[in-house]
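Only one protein chain is missing; all other protein chains are in place.
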Amino acid sequence: MTDQRTIDKLVIAALEEDAPWGDITSENLVPEIAFVRAHLVARESGVFSGQQLLESAFRLVDPETRIELHISDGEFFESGAVLATITGPARAILRAERIALNFAQRMSGIATLTARYVEEIQGTGARIVDTRKTTPGLRIIERQAVRDGGGHNHRTSLSDAVMVKDNHLAAVLAQGLGITEALLQMKQQLPHTTHIEVEVDRIDQIEAVLAAGIGTIMLDNFTNDELREGIRIVNGRAIVEASGGVNLDTVAEIARTGVDVISVGALTHSVRALDLGLDFE
Amino acid sequence: MTDQRTIDKLVIAALEEDAPWGDITSENLVPEIAFVRAHLVARESGVFSGQQLLESAFRLVDPETRIELHISDGEFFESGAVLATITGPARAILRAERIALNFAQRMSGIATLTARYVEEIQGTGARIVDTRKTTPGLRIIERQAVRDGGGHNHRTSLSDAVMVKDNHLAAVLAQGLGITEALLQMKQQLPHTTHIEVEVDRIDQIEAVLAAGIGTIMLDNFTNDELREGIRIVNGRAIVEASGGVNLDTVAEIARTGVDVISVGALTHSVRALDLGLDFE
Amino acid sequence: MTDQRTIDKLVIAALEEDAPWGDITSENLVPEIAFVRAHLVARESGVFSGQQLLESAFRLVDPETRIELHISDGEFFESGAVLATITGPARAILRAERIALNFAQRMSGIATLTARYVEEIQGTGARIVDTRKTTPGLRIIERQAVRDGGGHNHRTSLSDAVMVKDNHLAAVLAQGLGITEALLQMKQQLPHTTHIEVEVDRIDQIEAVLAAGIGTIMLDNFTNDELREGIRIVNGRAIVEASGGVNLDTVAEIARTGVDVISVGALTHSVRALDLGLDFE
Amino acid sequence: MTDQRTIDKLVIAALEEDAPWGDITSENLVPEIAFVRAHLVARESGVFSGQQLLESAFRLVDPETRIELHISDGEFFESGAVLATITGPARAILRAERIALNFAQRMSGIATLTARYVEEIQGTGARIVDTRKTTPGLRIIERQAVRDGGGHNHRTSLSDAVMVKDNHLAAVLAQGLGITEALLQMKQQLPHTTHIEVEVDRIDQIEAVLAAGIGTIMLDNFTNDELREGIRIVNGRAIVEASGGVNLDTVAEIARTGVDVISVGALTHSVRALDLGLDFE
Amino acid sequence: MTDQRTIDKLVIAALEEDAPWGDITSENLVPEIAFVRAHLVARESGVFSGQQLLESAFRLVDPETRIELHISDGEFFESGAVLATITGPARAILRAERIALNFAQRMSGIATLTARYVEEIQGTGARIVDTRKTTPGLRIIERQAVRDGGGHNHRTSLSDAVMVKDNHLAAVLAQGLGITEALLQMKQQLPHTTHIEVEVDRIDQIEAVLAAGIGTIMLDNFTNDELREGIRIVNGRAIVEASGGVNLDTVAEIARTGVDVISVGALTHSVRALDLGLDFE
Partner (left out) sequence: MTDQRTIDKLVIAALEEDAPWGDITSENLVPEIAFVRAHLVARESGVFSGQQLLESAFRLVDPETRIELHISDGEFFESGAVLATITGPARAILRAERIALNFAQRMSGIATLTARYVEEIQGTGARIVDTRKTTPGLRIIERQAVRDGGGHNHRTSLSDAVMVKDNHLAAVLAQGLGITEALLQMKQQLPHTTHIEVEVDRIDQIEAVLAAGIGTIMLDNFTNDELREGIRIVNGRAIVEASGGVNLDTVAEIARTGVDVISVGALTHSVRALDLGLDFE
């Protein structure tokens, strides 16, 4: 569940973007008293996400609309399934339709893709996580969609956890500091609740990083053999995350190396909207 | 060009979403005085879009950053091309990097896909246009990206042009009004500057619609033969738009039927982010 | 009807402007339990507009207030008529009174003036339309008031329709382009749904403009004879709008020339608030 | 002078209202490099107001525009006078023109009308003041315009001074309290810096009101004889304000009764925009 | 009572600051159906303030929570007293708890301290008032808390009353103007409803200030003997405010000099939060 005020703000912004001064078609063509029933129908199978946004879109256009959901976030549906039934003033439903679909199709697209990754690694100890490659403005709901698809979230933002990447290390080393020393110094300033993750490109960097006592080590663009070797070296001293070159063909093998976390940018940066439609009775 | 204030608002919202209380990694690890140069590099070929957002992201994080663009919106680039060079404080560039990329990759993805559609219909009189299936909150820049790819825009929103769809007509007919009559009555209330587009599903609806004197007729899910027949009936009395079943395999043949406008929801509803990266020197 | 969220935003802004930290008179003088009934009374005759704003002002101050409207937007009333009855806590009604009146008096002023123009042209085929000379921040409700008075709206803003004026043409011609050529080039870039209106000052400009295939031609500051001549030349190839020198004395004669549209800036740029008052029982 | 941030907020809101997604005429017709000079010309005489808004409108659209003012707020100009010269990109000037005019015409209209009232009472000790009958959202600049016209402001809002009207008194008396007693009780709760003004309808109410030790007494709808009698009774114990039935024909005689303050709702509730135009070279 | 919309805005901002993307502890640990009852208990005695904020915090997190207040703003309570009982979903109460307490503890701290000052001056004619030394963003509720403690408010802001301080006078005198002259000139420009208060540091300044006919004279950092002498000179021609060196040890003696108003910055600039806690059943 996402905070309802957050959901409503997103929906109101979308409604205003889609009709800054009213829906001139419906208002001038459809009688105010026309009342309809419509069905949200899946035109392909997938995993559902977007329940709160769907409900919010119709409610915020007109509190008189009634939406009956036949599915919950995170559930699988077949093509042809009726996911929800909406009744209310025709003008309101026509006004909210596109916004409701734009949200639900995108989120269900993310959940469905995530579910395919999760299924691939079934039985391993790894988890699929998202990245910061989200759509500007929609991170909070795209992260929800990843969870609805059975995935997990990585840190939310640059503010809530540390992720030291190669470019950070380069800037540090250019000052003449060693990696361990720099990480220890940073830890001394951070809240004790801040998780520290460090990315390494080469196996020989692992020891220096672990010497600083960090939470997660990310092995970036390692081959599966290198991953196994890295995990052996880490030996439980930190969570191990694999990153780079992850796709539906490679993820299962990566998971089987024993990594704890596999991050997949494609979950959110290249979303195919799931095909959902609103059929009027 | 999009209004700069609009661009800046989007970028500020994205920056705040990505770091509600600072970039704790850089602030605690990278010296304030570290200064770097980085290159925006294409990891695949495509059509560029997002220049204003790119510049805005770095400038709004720190006005001291300098960004030199080596390409303009709408231009084609090869894989490996250096699209821009950014110099400035390391902290600022690391802070803005992800936001700049999230915008530019998405917009260039849209421009690149649009350009492929446009290329397919080269030599015909048709134009490729977008739809309202845009990402909530980003419509204005996604429309810009479509134009950068050589496409055209459809109406912006429910407020600025009329689009009568099957569901509207159903609601109208249920009141016992004829199509022509209903359209004429609506025209009487609308500003004289409002363009009216009407969607028809069957050839036999065309005459009743044209009788009301409208601007565009949309032939929805017509076969190419039906399109040709429809165009023959319309005979220049309205702009003809084709919609439904449009993809890169079918679009050329559709264009050759002689339609004026082809709308493609996939331009914006299912965007694959183009692979761009920031390489630090 | 205007979108309720838009109405409420305007009313809240007005209420906050009128009492940034409370109504110190009522709060310190009038008992919290005092309950009153008040009547909105017309001190002169006119056409009513502002129903939504009136209701919103009292409801947003205190949902316990009840407002019973005895008139609807667009209806005529005589001096002395009781337009609405409001009951509720005295503090709430005293707090909302001025804001409710400021909106309703202004909108009814516009509707009443519009109705006088509309009455003047009764029986002709012309329509009275507004302009962009609206009060900053209130355009959406002033356009509603024009409609309530029986008038029509022109384009909403610079974004939703093209209006080429003399200054635009001057800038174009300074580049060495011909009018027809420049208009055709512009059309090629605009959405197919965008209406194009072009202003001309002289009869000999009409053909060049029409050659580009536009939607509306505005004949600016033409004498009635020139208007008749212009209409003869246009001959149904575009909507004809008359502008300039329009007032209650001249409008009937202008309408009888056969123009389609007459735009009147005075409808909104010089509003005399209608005299309405709130009488407490 | 009004706070610049307040001015800019009003102008940005007006610019966005007038072009939510750009000025499609100029952007598609006028070359980006076209550069023009334009003159703000008075088409009738009056008193100028709106300097800050004028400058802000052009600067906020494009900081490259230059505006040279040939007049200052509060100064008189003849018909035909050139009030300002603006140079800059043609697109920017065409974009800002209407907003700049909408503000300056309205404010100069208010200043000009105020100046006529002020002139009428020249030589008396009275001052002309505004009321809360201002345009929703524009109170702060309409009050500035009144000052530019030589008038004075009344209280700003319900929050910063007390004004006890007949409806307040009715509610108080209905509780069985005497006027003096109720006013004294209220004074006991208010900040010592709060000015208290009380409206009376009849001469016999004056003593009870003054007995509470208030700042201003408003004599509402008094004849000039009654005003004189009231002033005699007040005898310097409070500021005396006249209200009701004030217009350009009556104001001089009212002022000569010896009142201190004359409030005129018409200054802001029924504004005729002064005729100003932008002439391009 | 403070305007409910103002209260709710403050609470929403605080809730968002305290959980920008949800309460991850409760959401992942506490079952959605868990329902609890909790008591707001005083861990020390004091005067209560913050009722509206308390109710708002729980209601805005979840309208299903019920809060029963056992005390009203401005009432005294003993240590151990149960001030309120809240029932509702455990998640909601845990989410709102800290915000509700942060507001109520601070406001009750202010009310309690104010009440101690008020008690000290019992029986004198003086009033205790606050200053502009309030917490940025919270002035409106801190002023409410002062009233709840039995104190009074001074002017709200720089906009609603004049306060001439030594630095203003220095700037004036540097221009070669006399005090009386400068004050008279200022009065001429101000609304007749604006209260003027002038601060003096020395007894010999009093006459020049009073000569301008002002509302309040502030005697800054006067000894009690000087205060008595100042009051004698003022002799009822203005309200007298004492300021500077006021604390719980000195305030009674200052009040006994006969001053009307004593302003105390410490009421709001150095608040000790009262110890209140939420005990779950």
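For reference, chains read A, B, C, D and E in written order, and residue numbers begin at 1 within each chain.
One rule holds in what follows: a residue touches a chain if its C-beta (ideal position, glycine included) is under 8 Å from a C-beta of that chain, and two chains touch if they have at least 3 such contacts.
All figures in this text were calculated on a predicted structure; none of them were measured in a lab.
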item	value
Chains in view that touch the one left out, judged over the entire complex	A, B, D, E
Which residue of E:Met1, E:Ile24 or E:Leu248 touches the chain not shown here	E:Ile24
Residue among E:Ile128, E:Val164 or E:Ile214 touching the omitted chain	E:Val164
Chain not shown: contacting residue from E:His70, E:Arg132 or E:Arg256	E:Arg132
Those residues of chain B which, in the complete complex, touch the missing chain	12, 16, 19, 21-22, 27
Touch residues of chain D, complete complex, unshown partner	1-3, 5-6, 140, 156
Chain E residues that touch the omitted chain in the full complex	10, 13-14, 17-26, 28-31, 34, 36, 90, 94-95, 98-99, 101-103, 105-106, 109, 132-140, 157-164, 167-168, 170-172, 174-175, 182-183, 186, 189-190, 194, 269-273, 280
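FYI, only the chains that are shown with their structure count from here on.
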item	value
For chain C, the least number of touch steps when starting out from chain B	1
Innermost chain, where centres are averages of C-alpha coordinates	C
Distance from the mean Cα position of chain C to that of chain A, given in whole angstrom	46
Inter-centroid spacing, chain D versus chain C (mean Cα positions, whole Å)	23
Per-residue multi-chain contacts in chain C, two or more chains	19, 21-22, 140, 156, 159-161, 189, 194
Chain contact graph, described as a line, ring, star, complete graph or other shape	other
